[in-house]
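A single protein chain has been omitted; all remaining protein chains appear in their positions.
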Amino acid sequence: MLVSFLMLYQDRMLALINVFALHAMLLGLSVGWQAYVQDAPQLYVTAVIAILFKAVIIPAALRRMVEQLNIHREIETVGGIGLTMLAGIGLMALSTVVMLRVTAAADPLAREDLAFALSIVLLGLLMMVSRRNAVSQVIGFMSLENGLVLAATGAKGMPLVVEISVAFSVLIAFIVIGIFLFRIRERFDTIEIGALDRVREGRR
Amino acid sequence: MLSVVQGLMLSVVLACIAVLLAVAVLGIVIGRRSLAAPMIYGSCTTIASLLLVTAAAGLGADPTDVVLPLGLPWLGAHFHLDALSAFFLAVVNLGGAVASLYAIGYARQEPESRRVLPFYAAFLAAMNLVVIAADAFSFLLAWEFMSLSSWGLVVSRHRERENVRAGHVYLLMAAFGTLCLLLSFGLLAGPGGAYVFADIRRAHSLAVAPLVLILALLGAGSKAGLVPLHAWLPLAHPAAPSPVSALMSGVMTKVAVYAFIRIVFDLLGPPEWWWGVIVLVLAGITALLGVLQALMQHDLKRLLAYHTVENIGIIFMGLGLALAFRADGMAIAASLAITAALLHVLNHSVFKSLLFFGAGAVLGATGERDMEHLGGLIHRMPQTAFAFLVGAAAISALPPLNGFVSEWLTFQAIFLGPALPQWGLWLLIPCIGAALALAAALAAACFVKAFGITFLGRPRSGCAENAHETDRFSRGAMFVLAALCLLLGILPGLAIDWMSPVISALVHARMPVQHDIPWLTIVPVARSRSSYNGLLVFLFMVASASMAAMAIHRLASRALRRAPAWDCGTPITSPLTQYTAGSFAQPLRRVFGSVVFRARERVTMPAPGDAGPATLSVEMHDIPWEVFYAPIARAVTFAAERLDALQFMTIRGYLSLVFFALIILLAGIALWP
Amino acid sequence: MALIRDLPVQFTEMLLVLAAAPLLTGFVRKCRAHLQRRRGASVFQPYRDLARLLRKEVVLADSASWLFRVAPYLVFAATWVAAALVPTFATGLMFSWSADLIAIIALLGSARFFLALAGLDVGTSFGGIGSSREMMIASLAEPAMIMMVFTLALIAGSTQLSTIAETMTFAHVGLRVSLAFALVALVLVAIAENGRIPIDNPATHLELTMVHEAMVLEYSGRHLAMIELAAQVKLLLYLSLIACVFAPWGLAGPESPAWAYVAGVGAWAGKLATGAILLATFETATAKMRVFRVPNFLGAALMLGLLGTLLLFVSRPF
Partner (left out) sequence: MNMLMAHAANLVLLIPLFAAGVFAILPWYRWAARLNVAASLLTFAASLLLLFQRPAPTPFIQIDDLNIVFVVLNTFVALTTSLFSASYIAHEVEIGRLTPRYLRFYHAMFQFMMFGMDLALVANNIGLMWVAIELATLTTILMVGIYRTPEAIEAAWKYFILGSVGIALALFGTILVYTAARPVIGAGLPAMAWTELIRRVADFDPALLNLAFVFLLLGYGTKVGLVPLHAWLPDAHAEGPTPISAVLSGLLLNVALYAVLRFKMLLAGNPHTLAAGPLMVAMGLVSLIFAALMLYRRRDIKRLFAYSSIEHMGIIAFAFGMGGPLANFAGLLHMTMHSLTKSAIFFSVGHVAQVKGTQKLADMGGLIVTHPVLASTLVISVAAIAGLPPSGIFMSEFLVVSSTFARAPLLAIPLVVGLLIAIGALFLRLGSVVFGEPRGSTAPDRASYLPFLAHLSLVIVAGFYLPTPIVTWFQNVARLLG
């Protein structure tokens, strides 16, 4: 939760990646806890996947990439950091309000869980929107997806969680590959998405 | 026995339509062959004349119904042949038969023949379908199919850019009209979706009737060419091949009139008196603007197209009066008005087809549509000239031809106006009368110009110099129509009696029986009130003219000497010194143009001693276009420009769109009680 | 029985019209001459002109077509038939019900139509000027006329001239503003239609302001005679039209005895004479106006007609 705020706050690429690793780690732990609480063994798998894949491999990959592309420089955000933070707080408020209104009936634990999840999702989205840089967007997306996994595990006894999380990991993998794809094609010296628009139709 | 035949009639009609569609397919298949055109047009002629006979016979018969398992699945396609349908079926196929006959000859000069053939047959079939369709779906299906096939004909000469543009405007207006009709049917049918006309009739008592009227007026009017919905008409009609222009102007607009009558008089319950006001005002404007625009044209076919607009105005005058009378329960007067309208429908389809054939013949002989390059054709194509003259006299409402009869009846209906109780109508109807009179007079002027500049005088260009008489099929078609003009002019009583079932079905009254009045006079209401006898007038004129001629040739000198034109002793031989279409119309442009077209004339004289020519430049504005169409076009382009920016956003931009959509919806959830 | 009596009456009427028309023109000219302190030609001069024209050969322009040669007869026939439909000295004539006032207007219209075409036929600029102006004038005059008809039809409840005349005579129409309007409108139209001053000058030639004469410029011999005669008949027609509508006294009815007809003829002659004198005075008093002031002139007529009808509507007893 706070960690995702930290992510919003981060302005250096590597630091951002580290924070994301932390985030994923926390997620894995929470999932593990959930697994313990619901004593649902398959959730352990999810937890392990989360920790291994998101907390270790992908951050490593990203780091390598960042170094290769040497874009340690500042991450230019759209609005200033402060603005983004404000927006984030607003989103938090919104999500909690919605959740509290909605899940009046549900049990407190699930409710907390969902509220967290929703806000993380929103924050991730906000991050994707507010960052100009592809890597940071990817990270935003992954944090969003962390939120989803959190929600999924939060919902007691939800089947297919493993499958879904696996599927999602595939998605992530694709994204990373996609970024590598961009790197491979020297046409774009930077992977800023804005650069892609020059090849758009109407721009002839 | 008779009843059996009557029962069969609708089936015959449907069979004929099926055959027409088959012919259309055939046209696709054998379109490239040299024999294709005569074959297909020939078969169209025969089928159409068969339909014509059926319809003419079936006019008096009892209504018959057929339901085919087509169209909307749970309804099926309903077809219904009552007097009204039969009448318009007759009009459609009269035009269709003659046009096909004309086309047999015309096809030789048609370069894109295989693009015309399939659409032509399909077009005929569609128009026939429209008039017998008896449920909203099949009606609109046929209606839109009619537009589509005629669109195909308009763009058949697709190499000229303006043809394609004309086609585009036409198709848009057609779609607009269809959607309007669709909406009106939606209202008539109600949420339950009772699309069958019979059910709609039963339902009646609509709160939304005025809305339906407006929509029907928009829908049918956009096809018929009511101002300001006429914009496509002068573009599309000239663009099509001549027989098709004749069909579109002479017949398709009538199908639109049919749609209006069917919806407003038949499906829609009892009218209010002010409905008549709306229709009349539109009709008056249409008639006047149409004829004035026509006066300003130099393109023969476009001029004719604008005259179609004018005549549609006259027809709708009759309909509007009928509405008003009917609303006030004056059945007899209503019957008179609607008879006038229907008679004019018939007449206009006759002489307008004739005129378009003539224009087509001129076009074929000279390759010119612009009058300024024509002239003196009466010497080279005398028969065409004669036929065209008859048509011109008829459309200018000169007795004893048919155009006069229907306009005379319209006048009679107008003279009955004072009996109406509403003062609004008192003030309006005289103005309508004035508009009608003005339109008639201007039409005469316009056709003096059209005929005089095209056929009379000396040739203004080489192509007019060595023109040649057109082929015999075309001439045959034209003479048939010319004869009809005369017959309908001198024996209108028979026509009126023939169509009386339609009238009585629509307004539950009819004009007094005509055929037993001595000397075939027609008497709208009462003998003492007014009467007209085309036959006698005709005989009179023939008699006195020939008497005078004979007397003179007997008693006075018969000598005759050819000499160069005198022209006040200063003859200039160059044909360019003749009056042109533009100069002929100039006085009228001075009179009306300044108001109607915001026309401005600018004369620049060379300085004294300067040998340069003086120039006269005229600028005119097409007000309806500038007021109604241009702004819409501008608005759409503007919106498109603005929205186009969305094409070029970054992925982040799109994401933020998604994001905000989500936020908004969530907020909605949060605030939703 | 009726037929046996009506037929000769009708034919005498037609012949009478034909015979009287040149006389009327001659009379008008004579009056003008007197008013202008000239002696002027004899009243019978028009007859002599016609006779001379008829005797002369026709000189036909090379570019003239068959229409050019047929037109005069058509014009004459149309005008004559129209004249035959006007109750000059007796109402309820045999053919009077075969066409009403509108038909008469339309007949004159067709005469004009063919004349204008003939003007264009030879392909000279003068002919063009003539016909284009003629049509311009007509396109304004006809509606004015129709409006006048509208007024009458509202009062008399009919567009049938005989009926109108009878109503005017016997029914107590009384004086009405709208009637006055109609009268003025009719007079204006009559002046315009017959090409009299101030619209047009029948006595001029070689002048760009001419209208009617410009159209018939190329005509000669018998054709010209036909057209002249038609023009004279037209003048007569209008005068007697005005007379029978606004001064319907002395018209013989359908069943009236023979002496009534004689009286009717007498009355008719009287009316025509007065009409001619008035016309002559008016023409001498006014000057020819520019062609492009004609529309205002006729627009006034149209407005008057419309106003008359509207007034009628408003002043209607309910």
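Here are a few things to note about the model shown:
Note that the chains are named A, B and C in the order they appear, and that numbering of residues resets to 1 at the start of each chain.
What we mean here is this: a residue touches a chain if its C-beta (ideal position, glycine included) is under 8 Å from a C-beta of that chain, and two chains touch if they have at least 3 such contacts.
Here the structure is a predicted model, which is why all the values come from computation and not from measurement.
Put simply, the missing chain touches A, B once the whole complex is considered.
Touch with the chain that is not drawn comes from one residue among B:Ala207, B:Leu576, B:Ala611 or B:Ala640, which is B:Ala640. Touch with the chain omitted from the figure is made, among B:Leu70, B:Ile214, B:Cys463 or B:Ile517, by B:Leu70.
Screening B:Arg33, B:His158, B:Arg472 or B:Arg600 for touch with the missing chain picks out B:His158.
Chain B meets the missing chain through residues 69-74, 77, 115, 136-137, 140-141, 144-145, 147-148, 155, 158-159, 161, 164, 167-168, 171-172, 175-176, 179, 182-183, 185-187, 189-191, 193, 195, 636-637, 639-641, 643-644, 646-647, 649, 651, 654-655, 657-658, 661-662, 665-666, 668-669, 672.
Although one chain is not displayed, its contacts with chain A can still be listed: residues 98, 101-106, 110, 114, 117-118, 121, 125, 128, 137, 141, 144-145, 147-148, 151-152, 155-160, 163-164, 167-168, 170-171, 174-175, 178, 181-182, 185, 187-188, 196, 199-202, 204.
By our rule, only the chains that are shown with their structure count from here on.
In this assembly, the chain whose C-alpha centre lies farthest from chain C is A.
If each chain is reduced to the centroid of its CA atoms, chain A and chain C end up 99 Å from each other. Those residues of chain B whose C-beta lies close enough to touch chain A in the complex are 644, 647-652, 655-656, 658-659, 662-663, 666-667, 669-670. By the touch criterion stated above, chain C contacts chain B in their complex at residues 54-67, 73-74, 76-78, 80-81, 84, 95, 97-100, 102-103, 106-107, 109-110, 112-113, 116-117, 119-129, 131-133, 135-136, 138-143, 145-147, 150, 153-154, 157-160, 163, 205-206, 217-218, 221-222, 225-226, 291-292, 295, 302, 305-306, 309-310, 313-314, 316.
Those residues of chain B that touch chain C in the shared complex are 375-376, 378-379, 382, 389, 393, 396-399, 404, 408, 411-412, 414-415, 418, 423, 426-427, 430-431, 433-434, 436-438, 440-442, 444-445, 447-449, 451-453, 456-458, 519, 521, 527-533, 536-537, 540-542, 544-546, 548-549, 552, 555-557, 559-568, 571-572, 575, 577-579, 583-588, 590-591.
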